[in-house]
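Yeah, one chain of the complex is gone here, protein chain that is, but the others are all in their spots.
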Amino acid sequence: MWTWFYRLASPPFVYRVAAAASPWLLAAAAAAIGYGVIDGLAFAPRDYQQGDAFRIIYVHAPAAWLSLFSYTIMAVAGAIALIWRIKVGYAVAAATAPIGASFTLLALVTGSLWGRPMWGTYWAWDPRLTSELILLFLYVGVMSLRPAFEDPARGDRAAALLAIVGVVNVPIIHYSVQWWNSLHQGPTVAKLAKPEMPGSMLWPLLSMLLGFMLFYGAVLCIRLRAEVLNRERLSAWVREAVKS
Amino acid sequence: MSAGVDVGVWRALGLVLERELLLSFRRPDQLLQPLVFFLIVTTLFPLGLSVQLSLLREMAPGVLWVSALLASLLSLDSLFKSDADDGTLEQLALSGQGLVVIVVAKTLAHWLVSGASLVLLAPLVGTALAIPVGAFGTMLASLALGTLTLSWLGAIGAGLTVGLKRGNVILSLIVLPLAMPLLIFGAGATDRAISGTSTGGALYLLGALCVLTCTLAPFAASAALRITLE
Partner (left out) sequence: MNSAAELRVDQVHVWRGDRHVLQGVTLHIRRGELLHVSGPNGAGKTTLLRVVSGLLRPESGAVTWNGVAIGQAREVYQRDLAYASHEPALKSDLTPLENLRFMVGLKRRVSRGELLGSLQRTGVADCADLPARVLSAGQRRRVAMARVLASAAPLWLLDEPYTNLDSAGSGLLSSLLEEHVAAGGLAVVVAHQPLELAGTRQFGLHA
């Protein structure tokens, strides 16, 4: 019964599916992001509190969401690989890590840009941004651990374990930073909070979120193919695929 | 040629604990170095910032905790390293007791030697940082819980990085982000004790973190060691 699952997870199968899927995902992503950007930037009404500055939420919020989502994917893929010894899981984890880290960086930069008009400074230790920063550190940790091992198989397993430990910690970190912020709340600092969202503001946001996820999927497929090819470079099917 | 009477878990724990403590006390210099580091780092802050007592008191919880964190990190590197280098780690892994028991004993011993000694030194450092004596109770309790949790997080990190070149750098990279909640609750509790507000919440949260880590970390650390030993 599990044989179909293992076949699903076999490297040549994954390689072919990723190749077929990525152009569609990319096209769908472009459409969703295109609509989101146009509607969000041009047509959504100004927020009565934050003016036009809030529009950066259309990039910031999806980026932040994706940064957490990618980390979860990385941890789950690693867990599947560790527990059921499905090697393609390690390839997914390795492929997704830099994408997630990039989204985290994007969230930090856009968050900081958003903060400038709000706080008058680029960084004010807002709890959400601080959590994102710590998430970035977690990503860096996993991405540094894997290549530190001479045997890449051990590196994969170690990175997978670390990702699992990290994912358990993410909610703890998030909560502790909230708590910390409530202790040291200055009088003028306002959190980067989502403004009240009527439908005309919300739809572009959801569309951007969908678009970012599709984009993530597309880039993951592309990177995954390269990872799989590299990991399986000694096997027969790769030699065949490369010849053609 | 029978295998003889079985050795139970408690006896095994006691044996490994004894071994670790014996080894630590035979190298007293290795015992003292992290403590001296703790004192040195704590001194850096007033030197770099200001000696005004009121300012010192405000930064004291953070300074104390950051110094304790960094000093603990120093000693974590040696948790498994020496055993990995001379081949005895393999023997422990093959001892018939399961890696979890070994890891629990070693981490406990590590905490008794380094974490507990940091806690003992804390009143001295606290006085130097102008922490009022009334806050000492909370300070010590938070440090005790915090260093224990850190020993556990460090065991996971050490298990993953033992045997790597520049392993101690990667160890710090891995462990410090995971230790940030610790720092927040621990320094937060001490801070509230100094300002006189209720510390119960922070201490309970720290305690909860400690319990969670003590429960899950042994399994993560022994899984990490298994990966390393391959």
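Per-chain numbering from 1; labels A and B assigned in written order.
Note that contacts are C-beta pairs under 8 Å (C-beta built on N, C-alpha and C of every residue); 3 or more make two chains touch, one makes a residue touch a chain.
Computed from a predicted structure; not experimentally measured.
J.: Could you pull out which residues of chain B are in touch with the chain that's been left out?
T.: With respect to the unshown chain, the touching residues of chain B are 1-7, 12, 15-16, 18-19, 22-23, 26-27, 82-83, 86-88, 90-98, 229-230.
J.: On chain A, where is the contact patch with the chain that was removed from view?
T.: 150-153, 234
Here is the rule we go by: only the chains that are shown with their structure count from here on.
J.: How many angstrom between the C-alpha centroids of chain B and chain A?
T.: Roughly 32 Å separates the two chain centres.
J.: Provide the residue numbers of chain B that touch chain A in the complex, in ascending order.
T.: Residues 156, 160-161, 164-167, 170, 173-174, 176-178, 180-181, 184-185, 188, 191-192, 205, 209, 212, 216, 220, 223-224, 227-228, 230 of chain B touch chain A in their complex.
J.: Provide the residue numbers of chain A that touch chain B in the complex, in ascending order.
T.: Contacts found on chain A: 134, 137-138, 140-141, 144-145, 148-149, 154, 157-158, 161-162, 164-166, 168-169, 172-173, 175-177, 179-180, 183.
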